[in-house]
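In this view, the complex is presented without one of its protein chains, the others remaining in place.
Our next item is subunit A:
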């Protein structure tokens, strides 16, 4: 365990921020370029996870446990969001026989 802990010693905080930034932006790109509603949901999960990693890194950096508690709450929130969101997607599929978000462009106005 000690050797495992020592592996992070030389990683600057910048690199954690950089990693989270890149993964968050990949999530944003996924939301923009896909039309399958489930893949869009997965991109949102990717963004949530990038923020979780950043909160954990800050929490360890500052020696404060509050950040890790926030990550726990974000995970509970994500579980609730996925349950409701997927139920809505199933409803949309039953009504329109498709999960293409372009079918839903009536919501635009």
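To be clear about the criterion, contacts are C-beta pairs under 8 Å (C-beta built on N, C-alpha and C of every residue); 3 or more make two chains touch, one makes a residue touch a chain; residues count from 1.
We take it that contacts and distances are computed from a predicted model.
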For the complex's missing chain, which UniProt name, "Branched-chain amino acid transport system / permease component", "NADH-quinone oxidoreductase subunit J", "Uroporphyrinogen decarboxylase" or "Acetyl-CoA acetyltransferase"?
-> "NADH-quinone oxidoreductase subunit J"
Chain not shown, touching residues in subunit A | 4-5, 7-19, 21-23, 25-30, 32-36, 38-39, 41-43, 45-46, 49, 52-53, 56-57, 59-61, 63, 65-66, 68-69, 71-73, 75-84, 86-91, 93-95, 97-102
